[in-house]
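Quick one: this structure, given as structure tokens, is what I'll be asking you about.
Apart from one protein chain that is not included, each protein chain of the complex appears where it belongs.
For reference, chains read A and B in written order, and residue numbers begin at 1 within each chain.
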Amino acid sequence: MFHKKRKSLVVMSVIMSALIMVSGCGASKPAATTPAADSKEPIKIGFLGAKTGDVAMYGLNTLKGLNMAVEELNKEGVLGRQVELVEEDNAGQKDQAINITNKLISQDKVAAIVGDPTTGITRVAGQIANSKKTVILSAGSTGMDVVEIGPYVFRDTLLDTIAAPATMKYVIQEKGWKNVALITSKNNDYSVSLSKIFSDAIDANGGKVVIEEFIQDKDTDFSGQITKIKSANPDVIVFSGYYTEGALIMKKAREVGIKAIMVGGDGLQGDDLMKIGGAAVEGSISYAGFSPEQPTPNTEKFINAYKAKYNNELPDLFAAQGYDALMLIAKAIKDANSADSEIFKDSLAKTKNYDGVSGSITFQENREPVKSPVYLLEVKDGKFALLKKVPVEIK
Amino acid sequence: MKKLLNNWIVQVLLFLSLLGLTAYGSQMINDIIPPYFLMIAFFIGINLIMALGLNLITGVTGQLSLGHAAFMSIGAYSSAIATVNYDLPFLLGVLIGGLIASVFGVIIGFPTLRLTGDYLAIATLGFAEIVRVQFTNMKITNGAIGFLGIEGSTTFPIVMTIAVLTICLMVWLENSRNGRAMLAIREDEVASSAVGINTTLYKIQAFAIGAFCAGVGGALFAHTTTFIQPTDFGFQKSVDILSIVVLGGLGSIPGTIIGAIVLTAAPEILRPLSNYRMIVYGLLLVVIMIFRPYGLMGGVNLRQALRRAMMFPKKKQAGREE
Partner (left out) sequence: MPILNNLMQQLVNGLALGSIYALIALGYTMVYGIIGMINFAYGEIFMFGAYAGLVLALTNYVNVYVALLGATFITMVLGVVIERVAYRPLRRSSRLSALISAIGVSFFLSSLMVRVKGPNTRGFPTLFENRIFEIGDFQITIYQIVIIGVAGLLMLSLHLFVTYSKMGRAMRACAQDQDAASLMGVNIDRVISVTFAIGSGLAGAAGVLAGIYFNAVQPYMGLLAGLKAFAAAVLGGIGSIPGAMIGGLVIGLTEILGVTVNLSEYKDAFAFAILILVLLFKPSGIMGRKANKKV
């Protein structure tokens, strides 16, 4: 018994000293590198997102887009410097995200941070980045109270408040589908917020929610909900979540003989929608900031390069927005002729009609992004095809 | 000297000066070290408070709980509601968070009267899932969108002072009649009830205190991140806290302290390995269980460790029989 205890004490002291050493090493680092004296030093960009855990999918896809942007930027360099990505994994947890944001800013001294794809973590990280005067550009958050944090917080997503009502107007008034089945993914903040916008827009356009159903992200069995929807006999199914669940819902709906098509937000933008859903998602309507049918040369180049790099996989929305995020930052750095967040945040905020691969991006005065025009897309022969162009007013 | 230490006035004075020293010291640290390390220290403190609570339930009393994140979330949400919706002062909010969590600790403590071991573990896990689903569907918590606008009132001295308070409470408890009764329950429930220990009372007591700690930790967490969502308190969080207790050593306060330091700092140290972190983490749990089933510091208690460090050898202490 005595020996055991002594051993644990030894173990304890070894761990303690190891910890002290590690933290000691870490602490001495910033002192050694004088900030940005050498202009040949790479410009560091931090990535904040989940590479493991439940929401890893969004983080990893953003990262793929980011890596493409880094590769492309480094062909010519930015201000004669290379761009270096500092990747960190927050596993979708806020405490980790706080530590990482602090690390990226105070240890790695990044010029800017791209991330997080989710609204929740962006809010938490945004407060830190804003107080430390470092630009953070979220490639995915759509919820409220993000850019309101302060002048260093940006995002490059398509705002649902503009696109979702336009979509409902088209569905209800032009298509005449008045009876709507509304499905929300209850544990997905994007879906909960979007459903609110959808249901307001449905009311405003004279439609009617005949049945409202709830699912959870990562659910796979929807038979109960679909059976109920079938007996409500809606003209259209509006689903506010992501493509995976969307595809599975439609598969089940077709199986029981529901003929109505699915309408959703840009969360449905993903090749997996068709890969998983197959024929069941034919005709599904969603919106995006770009048209795959008439892609800008930029978008086309991106898609082809992405396919070449990643095993013929098509980029999803997160990859495209991640790519755009870094490109926007690089452009702002070039315009401002400085990799200092305090300086280039102004040129970033002035971005107008930037020809991004996820759409033409303009930051409004409050830094909220507008992508104009919004494209309504329809799934046709297993591909997203252009349905309608909706111009957007920029404030 | 020994006699002097046993005098309660001296003890109280020592305790108060320890608290003062902590508050003062952490204020100094707060001003010196870079924010990155400060935040790590922050979360070490918060995790330590919660882990000490779980250590009391699982390590000392032997009731495996896989639902600690539920108590944490109850503390986090109720304190946030207290400070945001009712404008109560921050520390009162933390107390309320702890107390409400404690009430739920008693509620979930009751099943332990009938459940043991694995059943209890799964029941607490189920309880945590139900709590999470409930928070996702409540109006006042704002569902999945999350609770916004919490003030970042938690400061480093507050975290450290509460952590030291918790450690003192646990050390005191460990050496009290209650603590010994709890240990007896872990070692042999039937035997301890046979010698007249009210096992029901002590088990519920352990759950109430443990849940209180988790609630306080959750309240501090909410007022650090300033924004909470139900997904912050998933199964993963419960396992994280459990791992701290297990790694450090079941029932050992110094072990839990070390566990909190190592496991909170480990993701930061292991960042280069981040892609394989979770894989390594899983392997680590298995390996530790096989080679040191009572954790790295299983069976070591703080007084003995201190006494040895301070060269006060005392011949024999009732430790864990292995």
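Please note the rule applied: a residue touches a chain if its C-beta (ideal position, glycine included) is under 8 Å from a C-beta of that chain, and two chains touch if they have at least 3 such contacts.
This structure is a prediction, so every number in the text was calculated from the model and none was measured.
Among the residues B:Leu125, B:Ile185 or B:Ala206, only B:Leu125 touches the chain that is left out of the figure.
Note that of A:Glu213, A:Asp235, A:Asp324 or A:Glu368, the residue touching the chain absent from this view is A:Glu213. Within the whole complex, the absent chain has one touching residue among A:Thr52, A:Ser106, A:Ser286 or A:Ser372, and that is A:Thr52.
Within the complete assembly, residues 58, 62, 64, 111, 114-115, 117-119, 121-123, 125-127, 129-130, 133-134, 136-137, 190, 235, 239, 242, 246, 250, 275-276, 278-279, 281-286, 289-290, 293 of subunit B touch the chain that is not shown.
Residues touching the missing chain, restricted to subunit A, are 52, 54, 56-57, 60, 186, 213-216, 218-221, 223-225, 227-228, 231, 244, 247-248, 251, 255-257, 272, 275-278 (touch as defined at the top).
Quick note on the criterion: only the chains that are shown with their structure count from here on.
Listed in rising order, the residues of subunit A touching subunit B in the complex are 1, 4-5, 8-9, 11-12, 15-16, 19, 22-23, 26-27, 30, 51-54, 87-89, 91-96, 98-99, 102-103, 105-107, 120, 123-124, 127, 132, 143, 145, 186-189, 191-193. Here subunit B touches subunit A in the complex through residues 33-40, 43, 46, 136-137, 143-146, 148, 152, 221, 224-232, 234, 236-237, 249, 254-255, 258, 261-262, 265, 267-269, 271, 274-275, 277-278, 296-300, 304-305, 308, 319, 322, going by the rule given at the top.
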